[in-house]
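Only a single protein chain was left out; the remaining protein chains are all shown in position.
And now, subunit A:
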Amino acid sequence: MANTEAALKEAMSSIEGTTGVALVDYTSGMALGTLGGGKDFNLEVAAAGNTDVIRAKLRTMEHLGLKEEIEDILITLNTQYHLIRLLKTRGGNGLFLYLVLDASRANLAMARHQLKKIEAELEV
């Protein structure tokens, strides 16, 4: 069992290439916790903005009549990966983990696997 701070720390240290991580409430766009980032990468702004990414995808799925759930979303930039993992919460509140990875150091398959493990430990 981990609190959010410990979970974010684990993501930062155990996932190779991670430069920032945030736990975000996707209805309000509020970052419930952030780690890393820095002054040239504002994680709170990224958190709020990426809620729109998820919302757009969920809406498209409704339009298409898909009855599936999003597990994660990968965005590939020139030098970074942004990985969004939607969490299943008991309260049914939409939360997601947002991970910023350095593309030259990261192992995507490993990162997705680790993120799944951190989700399980978070017990939200």
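Definition applied: contacts are C-beta pairs under 8 Å (C-beta built on N, C-alpha and C of every residue); 3 or more make two chains touch, one makes a residue touch a chain; residues count from 1.
Note that in this section contacts and distances are computed from a predicted model.
UniProt lists the omitted chain of the complex under the protein name "Transcriptional regulator" (options: "Transcriptional regulator", "ABC transporter ATP-binding protein", "Anti-sigma regulatory factor" or "Thiamine transport system permease protein"). Taking the complete complex into account, A:Thr4 is the one of A:Thr4, A:Thr19 or A:Gln80 that touches the chain left out.
In the full complex, subunit A makes contact with the omitted chain through residues 1-4, 7, 23, 25, 27-30, 32, 48, 58-59, 62-63, 89-95, 122-124.
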